[in-house]
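Before any comments, here is the structure.
A single protein chain has been omitted from the complex, and every remaining protein chain is retained in its original position.
By written order: A, B and C. Residues from 1 in each chain.
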Amino acid sequence: MPRIQVVPLLEVVRETPTTMTYRFRADLGGQPGQFLMVWIPRYDELPMALSYLGAVKGITVRDYGDATHILAAFNAGDRIGIRGPYGNVFRLQGEKVLAVGGGSGMASMIAAIESFAQQGARVVTAVGAKAANELLFVERANASGEVHIATDDGSRGFKGFVPALAEKLVEREKFDQVLTCGPERMMKAVVDLARKHHVPVQASLERYMKCGIGICDACSLDDQLVCVDGPIFTAEQLEGSEDFGHFRRDKSGRRVAA
Amino acid sequence: MPRIQVVPLLEVVRETPTTMTYRFRADLGGQPGQFLMVWIPRYDELPMALSYLGAVKGITVRDYGDATHILAAFNAGDRIGIRGPYGNVFRLQGEKVLAVGGGSGMASMIAAIESFAQQGARVVTAVGAKAANELLFVERANASGEVHIATDDGSRGFKGFVPALAEKLVEREKFDQVLTCGPERMMKAVVDLARKHHVPVQASLERYMKCGIGICDACSLDDQLVCVDGPIFTAEQLEGSEDFGHFRRDKSGRRVAA
Amino acid sequence: MVDLRTEVAGVRLRNPTMLASGFLDETGGSMARVYEAGAGAVVTKSIGPQPREGYPNPTIVELDAGLLNAVGLPNPGIVEYEREVKRAHAAGAVVIGSVFGKDADEYATVAAKMATYGVKAIELNLSCPHAKGLGTEIAQHEDAVQEFTRAVKDVVSLPVFPKLSPNVQDITTFAVAAEKGGADGIVAINTLKAMAITPELKMPSLANRFGGLSGPAIRPIGVRAVYDICEKVHIPVIGVGGIGSGRDALEYIMAGASAVQVGTAIISKGLGVFNEITKEMASLLEDAGFRSVPEAIGVAHA
Partner (left out) sequence: MVDLRTEVAGVRLRNPTMLASGFLDETGGSMARVYEAGAGAVVTKSIGPQPREGYPNPTIVELDAGLLNAVGLPNPGIVEYEREVKRAHAAGAVVIGSVFGKDADEYATVAAKMATYGVKAIELNLSCPHAKGLGTEIAQHEDAVQEFTRAVKDVVSLPVFPKLSPNVQDITTFAVAAEKGGADGIVAINTLKAMAITPELKMPSLANRFGGLSGPAIRPIGVRAVYDICEKVHIPVIGVGGIGSGRDALEYIMAGASAVQVGTAIISKGLGVFNEITKEMASLLEDAGFRSVPEAIGVAHA
């Protein structure tokens, strides 16, 4: 049996001007934080977090570059290829959780937010975006706990970057853990502040991927592989990393500024 | 995982001047009537019935031609390759069973004789051989029921062929089924007499085999394959057969006299 | 409902599956049974001029990803084989006669005789990777493929399908040679040169040491061969190698095959494999919006 499943899209939902959710039925499991390799026929195959885990799975994709732009024009009935789920899982530690999401990073965390709330945890989510209309999954997060908002332009909530908002929340309340996903510099700031406040943190990293299954070395971060050792790393794992927040690999494997 | 297991012989037991039992541990199941393909390294690979089904399996082999003659010189510690078990199974039908074995044919039936007896059936075995010292598994059959003996030279028991002895037993007592294994002409006689007396019969046939798994067509009998449809056939299946008792295939696939 | 009928060089098939040569086709009884089980056609065992015993056992080794064999072309010879073809025809089977020989003459002689038995086409086994000194070895050169094909075409008025070996640098040059020799279609692929060793016995697992690999392991190699060949020739191609499902069959068909052959999958799926393949193929074709098999042939080249 081939590991790739071809699935027709059941529904395409616009979440923000630049972000769409694609829903489909697939014969696979999937836990919070895991991702699929998504084949956009004739264009590319990309890692995408599972933003819906139920019988009808979902991915939520920002129209970002060439392939995601093509995907943005897909409609219900169009077919994509998927394989996975791959990667490790967000783990609930304790009872009070702060989730800090930037931009499309919310797509990787929303399933964890919902799952942790369902397990009885208090989940506070700090959502950041450039502007109000780019905020992702505010309602889903709200239905699972408390939501705080930051926008770069101040069009909604706190004006500024979401790590600064997160710091306020951490100072206000003692959390048992912090989750984060978003641009790497943002995550670096969140990891640093969590470390400062002695709160355990799990950060979901993004790296260019080819295989998704731990052989091609495209996704390496120091001597870790984001596809199989991650995408979720703890502060301890990232401590002393030469790459995190600083370097990534380009398609040729060259180490370039992150 | 390769399907061939290499096993050291734990024990080699002489059963008759020309027949030896080889015992070995193997990671496989096996039910009464099934066979293994037995690789005699550097010589041949041959089908052999499982004459012992427990944790320590066994095959019982007549020193007959080239390869079995080589095997006759094997000792404990020597290694053979085995694959299987293959083929269908002797089935208990009713409560009174007559087993009719000729020569090394007892090797295929003895596990069924023991198993049927254990399930509570009355098992009467008619064992035939050229001479008294060639009788196989008389004691094991005796421990599982009643034994009657026929030898061609009259050196023990009934003087004559075992089908004639079987006919007497069938006339004496109403059996629910007949099992038989031995030279094909003998089996033909047994099948005919069982049919005459309206007793269901299961005959375990022997054909030259290559694959043992239903692809090479070496073992065909009319449009049946002895390796996967057999080796055990009912009188109904053999009724109208052009081959049974008359023709077999040689190694080139030519149809020759049985 | 998808129409599964197809046609290869004038040979009409109720569905695009055929029994591959060397599987349950030494006897007419078995061929009849395979046809009754749903195959669109049956290809005979490769038959030579004389009876041949083949290699000693072990001749077959099941591996994790495929089957290794060195049966060594056992066959009862073309004279005796008449009986088997007749038996298969009596059951209504569409029979394609596979032949081999040691040179062009022998191929032609055996093929001519096979043609008189009423088969619908001749397959030339130019590709058995483990039979020394037969045409199957000679045919590792493009010239020989062209010559043997021509020799057979000259003596039969049936479609002729040379079956090619993947054990070459570029199989398409052989396909082109066959086409030049007058072939009406190409069969690809035969088994790959391979070997297994049983470490516990410190020796090769086959009596013949070397053998040919078939089954799932070789499907991607066969699909590529068919795809490549279809870009170079104008005659139909019959795909074979590792097919065990409708999906597998469609890989070949979309790569350009007009029909497919099935062998090793019989081990795991039994003769039900033919019906299973045609059923799954029909449902996948339907999902993809095709109404017939010919519509799907070669679409992956787009």
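Criterion: a residue touches a chain if its C-beta (ideal position, glycine included) is under 8 Å from a C-beta of that chain, and two chains touch if they have at least 3 such contacts.
Source: prediction; values computed, not measured.
Participant: Which of the displayed chains are touched by the chain that has been omitted?
Facilitator: Every shown chain touched by the left-out chain: A, C.
Participant: Pick out which of C:L24, C:A217 or C:V293 touches the chain that's been left out of the picture.
Facilitator: In the full complex, the listed residue that touches the missing chain is C:A217.
Participant: Taking the entire complex into account, which one of A:W39, A:F116 or A:F137 touches the absent chain?
Facilitator: That would be A:W39, which touches the missing chain.
Participant: Among C:G29, C:G66, C:G97 or C:G263, which one touches the chain that has been omitted from the display?
Facilitator: C:G66
Participant: Touching the absent chain: which residues on subunit A qualify?
Facilitator: 1-4, 6, 37, 39, 41-46, 79, 81, 83, 210-218, 220, 222-225, 228, 249-255
Participant: Residues on subunit C that touch the omitted chain in the whole complex?
Facilitator: These residues touch the chain not displayed: 63-66, 68, 140, 167-169, 192-197, 199-200, 202-204, 209-210, 213, 215-221, 223-224, 227, 242, 247, 250-251, 254-255, 284, 287-288, 296, 299-300, 302.
By definition in this document, only the chains that are shown with their structure count from here on.
Participant: Please classify the inter-chain touch graph. Allowed labels: line, ring, star, complete, other.
Facilitator: Graph shape here is other: it fits none of the named patterns.
Participant: Could you work out which chain's C-alpha centre is the most distant one from the centre of subunit C?
Facilitator: Chain A.
Participant: Let me have the rounded angstrom distance from the C-alpha centre of subunit B over to the C-alpha centre of subunit C, please.
Facilitator: About 36 Å, centre to centre.
Participant: Just give me the whole-number Å value for how far the CA centre of subunit A lies from that of subunit B.
Facilitator: 65
Participant: So which stretches of subunit C touch two or more other chains?
Facilitator: In subunit C, no residue touches two or more other chains.
Participant: Identify all positions of subunit B at which a residue touches two or more other chains, and write them in rising order.
Facilitator: Answer for subunit B, listing residues that touch two or more other chains: there are none.
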